[in-house]
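Structure provided below as structure tokens; questions to follow.
Of the protein chains in this complex, all but one are displayed in their positions.
Note that the chains are named A, B and C in the order they appear, and that numbering of residues resets to 1 at the start of each chain.
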Amino acid sequence: MKDIQNERDTRNIPINKVGVKHLKYPITILDKENTEQHTVASVNMYVDLPHHFKGTHMSRFIEILNAYRGMISYKAIRSILTEMKTRLDAESAHIELTFPYFIEKAAPITGAKALVDYRCTFSAAKNGHQLDFVLGVEVPITTLCPCSKAISLEGAHNQRGVVRVRVRFDKFIWIEDLVRRIERCGSTEVYALLKREDEKYVTEQAYANPVFVEDVVRNVTQQLAADENIRWFSVEAENFESIHNHNAYAEIISEHHPKKHTDTQKPPLR
Amino acid sequence: MKDIQNERDTRNIPINKVGVKHLKYPITILDKENTEQHTVASVNMYVDLPHHFKGTHMSRFIEILNAYRGMISYKAIRSILTEMKTRLDAESAHIELTFPYFIEKAAPITGAKALVDYRCTFSAAKNGHQLDFVLGVEVPITTLCPCSKAISLEGAHNQRGVVRVRVRFDKFIWIEDLVRRIERCGSTEVYALLKREDEKYVTEQAYANPVFVEDVVRNVTQQLAADENIRWFSVEAENFESIHNHNAYAEIISEHHPKKHTDTQKPPLR
Amino acid sequence: MKDIQNERDTRNIPINKVGVKHLKYPITILDKENTEQHTVASVNMYVDLPHHFKGTHMSRFIEILNAYRGMISYKAIRSILTEMKTRLDAESAHIELTFPYFIEKAAPITGAKALVDYRCTFSAAKNGHQLDFVLGVEVPITTLCPCSKAISLEGAHNQRGVVRVRVRFDKFIWIEDLVRRIERCGSTEVYALLKREDEKYVTEQAYANPVFVEDVVRNVTQQLAADENIRWFSVEAENFESIHNHNAYAEIISEHHPKKHTDTQKPPLR
Partner (left out) sequence: MKDIQNERDTRNIPINKVGVKHLKYPITILDKENTEQHTVASVNMYVDLPHHFKGTHMSRFIEILNAYRGMISYKAIRSILTEMKTRLDAESAHIELTFPYFIEKAAPITGAKALVDYRCTFSAAKNGHQLDFVLGVEVPITTLCPCSKAISLEGAHNQRGVVRVRVRFDKFIWIEDLVRRIERCGSTEVYALLKREDEKYVTEQAYANPVFVEDVVRNVTQQLAADENIRWFSVEAENFESIHNHNAYAEIISEHHPKKHTDTQKPPLR
């Protein structure tokens, strides 16, 4: 049977990325409290394509993902990327996984427990022997407007906001630990389950800690810049303004710290 | 050339709706202040298909929409539905248009003006000679939690909410007038442009008028049930809770008022 | 501490539905092959609210869901609805779960296996002692246009389509079995993993079996109407037309078969 993809292409144009996008797949992730967590990811997988090949073999991406989905760890992602490069005869390989991750949170006063969802991403690439891994988390927070509080006799407008953080690091970081540091950077935290005593607490805590989106990204920056393990980060804060039908937004992107881990170093992620 | 769609189908199964969906098209709408407003709609158009036909002729929907898009009024929609029935040889015809509609609002203190967007829908069907028209509007509001205010020493959690209202009526209603009545049913209104004096005003107004989603749908119900022109309505309120990562929701659907306008009555919409 | 929600409301307006919406939660579902399947649901939970109460107690919805999420079966849903009615002192209770469900499919020639995702919904309500349960599945298919094939010298436009089916039934139905019957109603089936031999097979099978969206909904209707266990169904087919930037759509909604299962009958779902 003819293999069109393997035929020669004469346009002399290499392709940066070719592969599959928006594939939904169930995966298992390492979980700090419970060893592992089952979730569902939207997956993109790409390789580069040299100028002389007409096409890539898309089915191999699925075969590789299907083999590794039982435990998506740092180690697995390294292996997936290596296998993508080998089986697709490529110089570089990329994988992006976006998935909800659940962390049990206890309400601040009653201790009532329920799960909060955090949208996470693993975004990894292997270029030659160089591995690049970016962990992303989206953390919902409450923000209370400092201006509104300062100028009003009573009350202050507040709203749900979301903080999106992406980090490059040297040593393994638990999603749970990164989330914990970010959700303290708003006016108060967001919970799935709050009883009345808890609602009183978060209301008063928010009123005592007003923050702009500008404050949120600066607070997160202070946290991450002080951590020697973080080599690079970006942080975005977006407020679903309660008094507008549009959002307030702020973003800080750090410089790259020169040190770079490679395959020959100790693995930063388990 | 063969006309497969016109062939006989032997499965003896009539089809309720067949047509085109998610067609993006620029349209012009009547505007209370400026005579007309240009916007962009997502359009669905369907007819029924008797059991003996194999298929409908999809291109005719586009031809009809293209001819009428210059002014989508009540009259135009009636004509569109009649033309759909005739040209597609159908008993019933349906059209649904969803579009952003913009209303200029003045800030409450400074009077600074800017446009607020409201997602609107025209949903109309003609079954024999019977016309059914449903107008839908989505109105953003601010809601401040009565419980949070009552139990907390200071402050109260509040958030953006949205009220979705659909109405059937006898006489023409301006989108502007329906929106005005709904946006007064929250804790305060949402604006595109607020200066500091305005922000102080809406903050204090919200704190003085706490409402649950339950209150919002009841407030809107009081407004609409008292209006003799409204024969039927549904109202939903959804709060993007500032202290949770999920929403609070309430819904009321009215009884149908018996009177029904038909093609032989005076047109309810211009 | 004050309980505002329990206060008396004087507007004399009962509320049809009040509760939580768009709550993301991990759940476990019965799986025909593997006993159980872990997935992530978007959850809505509502109760009615009598006219004399000011508000409902939103946190109780989360407590109930959290207790049952370990196994969402028909039995669990019945229990959840009963508990919602009891704990929230309501006449009616509603729950809607939307989640991706994965089924392993073997490619038609090589037998290569991978998972295909199907968006499913459980939509259940308890009104007094009457239970209503609706199962929904979204099944991707390939459709090849009969008109395009008939009039063209070679080839025929084809595309991915989706079939959305909702059913009410008497005896338990596996999601797998419902999906199997639907995915045979297009031109050919959709797979996650196809090798070249498989691609040849599905291409030729699609070309041999052209279907309009009208044919898809009629084919599914034939399947479901012939099944005595199905008391009611709706079926929608939507084609992401390869030659247009809009979709083709068809819908059939069945009559209700009079028989209705209640709590005193044998459970239709395990």
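Everything that follows uses one rule, which is that contacts are C-beta pairs under 8 Å (C-beta built on N, C-alpha and C of every residue); 3 or more make two chains touch, one makes a residue touch a chain.
Since the model is a prediction, treat every value here as computed from it, not as a measurement.
**Student:** Which residue from C:3, C:89, C:204 or C:228 sits in contact with the chain not drawn here?
**Tutor:** Selected residue, touching the omitted chain: C:204.
**Student:** Out of C:9, C:48, C:96 or C:117, point to the residue that touches the absent chain in the complete complex.
**Tutor:** Touches the omitted chain: C:117.
**Student:** Sort through B:117, B:132, B:170 or B:227 and give me the one touching the missing partner chain.
**Tutor:** Reading the full complex, the residue touching the unseen chain is B:117.
**Student:** Extract the touching residues of chain C with respect to the undisplayed chain.
**Tutor:** 116-117, 140, 142, 144-145, 147-149, 151-160, 188, 190-192, 194, 196, 199-200, 202-204, 206-207, 240-246
**Student:** Contact with the hidden chain only, please: which chain A residues?
**Tutor:** These residues touch the chain not displayed: 1-2, 4-5, 9, 11, 13, 15-24, 44, 46, 49, 54-56, 58, 146-147, 150-151, 212-215, 217-218, 221-222, 238, 245-253.
**Student:** Pick out the residues on chain B that sit against the missing chain.
**Tutor:** Touching the missing chain: residues 1, 3, 23-26, 37-40, 59, 62-63, 66, 100, 102, 112-115, 117, 192-197, 200.
Rule of thumb we're sticking to: only the chains that are shown with their structure count from here on.
**Student:** Between chain A and chain B, what is the separation of their C-alpha centroids in Å?
**Tutor:** Roughly 36 Å, centre to centre.
**Student:** Between chain A and chain C, tell me the centre distance in angstrom, where each centre is the average of that chain's C-alpha atoms.
**Tutor:** From the centre of chain A to the centre of chain C is 30 Å.
**Student:** Based only on mean CA positions, could you tell me how far chain B sits from chain C in angstrom?
**Tutor:** Computed value for the inter-centroid distance: 26 Å.
**Student:** Give the residues of chain A touching no fewer than two other chains, as numbers and ranges.
**Tutor:** Residue numbers touching two or more other chains: 117, 192, 194, 196, 200.
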